[in-house]
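Left out: one protein chain. Kept in place: all the others.
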Amino acid sequence: MKLNLKIYRYKPGSEPHYDTFPVDVPETANVLDAIERAWDDLDRTIMFRHACHHASCGSCGLLVNDQEKLPCVTPVKDYGEGATLKIDPMRNMPVITDLAVDASPIYQRMALIGLPIIRDAETLRADGKEPLPEGLEAFRRFENCLECGLCLSACPVMATDPQFLGPLTLAAAERLLAEPRGVDIERIYRLVDDEHGVWRCHSSFECTEACPYEVYPGEAIMRLKRKVGLRKIKQFFGGA
Amino acid sequence: MEVKPKPVQRKPLEWFNLKGKRVGFWAYVVMRLSAVGLVLYLFLHLVILSQLAVGPAAWDNFVALAKSPAVLLLDVVLIIGILAHGLNGIRLTLIGFGLGVPRQKLMLWIGLILTLVFGVLSALAIFAETK
Partner (left out) sequence: MSQKYHVIVIGAGSTGTATAHDLALRGLQLTVIERGEIASGTTGRNHCLLHSGGRYAVTDHEGAVECIDENLTLRQIMRDGLELNDGLFVAVDESDLAFKDTFLEGCASCGIPARDIPVKRALEIEPYLNPKILGAVQVPDGVFDPYRFCLSFLATAKKNGATVLPYHEVVGLLMSGQAVSGVKVLDHRTGKQYEIGADLVVNATGPWAGKIAAFANVDVPVLPTAGVMVSISKRLNQMVVNRLNKPHDGDIVVPQRMTSIIGTTSWKVDDMDAIHIPQEHVDKMIEFGEKMIPALRDNPIRGVMAVARPLIGKKSADEREVSRTFAGFDHAHDGVENFVTISGGKTTTARGMAEKISDIVCAKLGVSAPCRTREVVLESYRSYYNN
């Protein structure tokens, strides 16, 4: 399948521009395969972030035709034979070079929340209990959020408030409050009940549209608003 | 070797950049534009009301102007703005309390349809009266 990739190019100290690369990839390829083809065959100086190629590491996020995508799981078929795909780096993050952004806005935000895992495995449990007595949730498992930052890129509030906690952080906070696992929830409440926290969200739901992994941050933020709001009302009337 | 990345350029105009955006963002933009419009209208309204203090002649002049089709059309725009802003405001209040969140998009479309229906009805009513 023939495609044209119109790729954003930026080297520090020079003006950004676009270079167009014609590539030929199999029908079953994803956009990341096409970018890699351009890199391999045409220009080894195209810099882009990628690692796992199966939507697990969250490193490859970028814009395809101005929409936030994980190119590793975005089929080229979606755009059709002969299409021109405009490829840009994510919004709201510093650009290191070309499509590679500085991901620290993502990870520094998520570090405020805490560990993304559930309980331990069973085989090594020393207490001799039956294996997996509580069913599947007894496994230690990653949360769905890949920390890819597509929601931070899509969020219109991020475009104007760099201190905004952002969709993924608020969604993670909501997840933690729903299942605290011994974490200090007061700290989480203090973090999100802030002008740069949950109240800054203006409900455009672009985060949910951008999310590649069913985290649905927009919906999570609404649940969080309810939680924090009800708590404040209770506190106003002297409740705990 | 120290090479600094290109910093994020934060422009308020990004709010109105609709490239690649979806319906939720359009609602977000409409909410902001209609809010600005309604605030401007409020001041206009106060200015016009203050004509009452000037005297009956000034008021009669205004009433004559208000009946012109161009101004009546602005009235329709005003009604649509109020409906759009108000109905979406109700939607945002509800989902902000965690109510009906899974159906937030449906609520958006319902609000839009109600805005259009009542907008058209009010236009018909306004222009029918002037005949």
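Order of writing sets the chain letters: A and B. Residues in each chain are counted from 1.
FYI, contacts are C-beta pairs under 8 Å (C-beta built on N, C-alpha and C of every residue); 3 or more make two chains touch, one makes a residue touch a chain.
Keep in mind that what you see is a predicted model, and the values were worked out from it rather than measured.
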The one residue from A:20, A:45 or A:84 touching the chain left out of view is A:45
Residues of chain B in contact with the chain not shown: 1, 3
What is the set of chain A residues that contact the non-displayed chain in the whole complex? 11-13, 26, 28, 30, 40-41, 45, 47-59, 72-73, 96-97, 100, 103-104, 106-108, 110-111, 115-117, 120-124, 131-132, 136, 139-142, 144, 146-147, 213-214
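One rule holds for everything that comes next: only the chains that are shown with their structure count from here on.
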Distance from the CA centroid of chain A to that of chain B, rounded to the nearest Å? 33
In the complex, chain B touches chain A at residues 3-8, 10-12, 14-15, 19-22, 24-25, 27-28, 31, 92, 95-99, 101-102, 104-105
Where on chain A is chain B touching in the complex? 10, 12, 16, 63, 65-67, 91-97, 101-102, 156, 159-160, 162, 202-206, 208-209, 218-219, 222-223, 225-227, 229
